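Only one protein chain is missing; all other protein chains are in place.
And now, subunit A:
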Amino acid sequence: MVCWQDLEESFRMKLSLTKVVNGCRLGKIKNLGKTGDHTMDIPGCLLYTKTGSAPHLTHHTLHNIHGVPAMAQLTLSSLAEHHEVLREYKEGVGKFIGMPESLLYCSLHDPVSPCPAGYVTNKSVSVWSVAGRVEMTVSKFMAIQQALQPDWFQCLSDGEVSCKEATSIKRVRKSVDRSLLFLDNCLRLQEESEVLQKSVIIGVIEGGDVMEERLRSARETAKRPVGGFLLDGFQGNPTTLETRLRLLSSVTAELPEDKPRLISGVSRPDEVLECIERGVDLFESFFPYQVTERGCALTFSFDYQPNPEETLLQQNGTQEEIKCMDQIKKMETTGCNQEITSFEINLKEKKYQEDFNPLVRGCSCYCCKNHTRAYIHHLLVTNELLAGVLLMMHNFEHYFGFFHYIREALKSDKLTQLKELIHRQAS
């Protein structure tokens, strides 16, 4: 019999809320990690990685970035195929990837790559790696986690509902039932595993777009001794999130206050704010990566208290950008350029060819301190690898800066101003 009370007490990590403003939770999670001495701020984000490495970045270039989050997100889809290697390695994935000091959260899927539907059964879930499909039963899943030894990991869950359109209630119900069954089985196996005592299972809230099922999933999952909650199935395009926001509020209302709430697949600045207002604490940082891959740089403003001159310049800039955006949208019919948001500029545009300004004036990132828009433009036109490196450094730093400002805005009761500023820039 699983003694849930013992498991609960064994959690050293502690979430303390400083304040709650408009549904937004500001606080810290303390006593994190194997040695129990790491801290994370909430609201916050996790460092996005691919196969255990920040995209395009080596240790040196990653450490050029200011404000890198204390916790990195690993994906099982990129690591499951290396199970045997990690098992033989014995010392855990953190050391293997050269990030022994970082906190690590292991999610099932990569938020950037869509998951093909039709591969979850009552007994197994599949992830998609470069090598192909990796099917995992509960025992295989837990064996992999034993080899990885992450600090947190998303429990095996049935998230397929969000991959498909028009899912039946029956299928939605099944996703909740399966996820709870997987959870109970994983918790049981964790009990029996010496190596996983210091790892924390994150329970997954499913339920698609059916309120009743969402509430059931939330209430049932909350009964289990999980370390936190992952709100799954809210990803999609901006319109789908909007319709799901009400569901989100209802779900978080059912969850205990003293455990962190993560959300998968939501990373855009405007959507981040909406979710924070509905009780979400932690986000993935894949949005800056997507921006990088389309040759763009994040330029949106989050300084809700700049000097008046700056405000004027930025406003004018934003007007320009919106005009260009409309033009571009008309030109492009396919490709990821269609997804360019108004939070970013497209460095491939000819107008940057002779622009010797940094990507963002006043930005303290390595790219902005050392290089110009003209140079980045050249690197993109000539297809040089350094383009991705420099853009990634800027985009991560800009994004982490945004989260810092969210916390500052909450601290000083300026959230409305920040929201207004972001929404003015959302297309």
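Basically, a residue touches a chain if its C-beta (ideal position, glycine included) is under 8 Å from a C-beta of that chain, and two chains touch if they have at least 3 such contacts; residues count from 1.
We take it that contacts and distances are computed from a predicted model.
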> Name the chain not shown, per its UniProt record: "Interleukin-13 receptor subunit alpha-1", "Queuine tRNA-ribosyltransferase catalytic subunit 1", "Gamma-secretase subunit APH-1" or "DDB1- and CUL4-associated factor 13"?
Replying inline: "Queuine tRNA-ribosyltransferase catalytic subunit 1"
>> Just to verify: which one of A:F234, A:Y375 or A:F400 makes contact with the chain not shown?
In response: A:Y375
> Which of these, A:G33, A:P55, A:P69 or A:G401, touches the one chain of the complex that we don't see?
Replying inline: A:P55
> Of the listed residues A:L390, A:I406 or A:L421, which contacts the missing chain in the full complex?
Replying inline: A:L390
> Residues of subunit A in contact with the chain that isn't shown?
Replying inline: 50-61, 64, 78, 82, 85, 88-89, 96-98, 130-131, 353-354, 356, 366, 370-372, 374-375, 378-379, 381-382, 384-386, 388-390
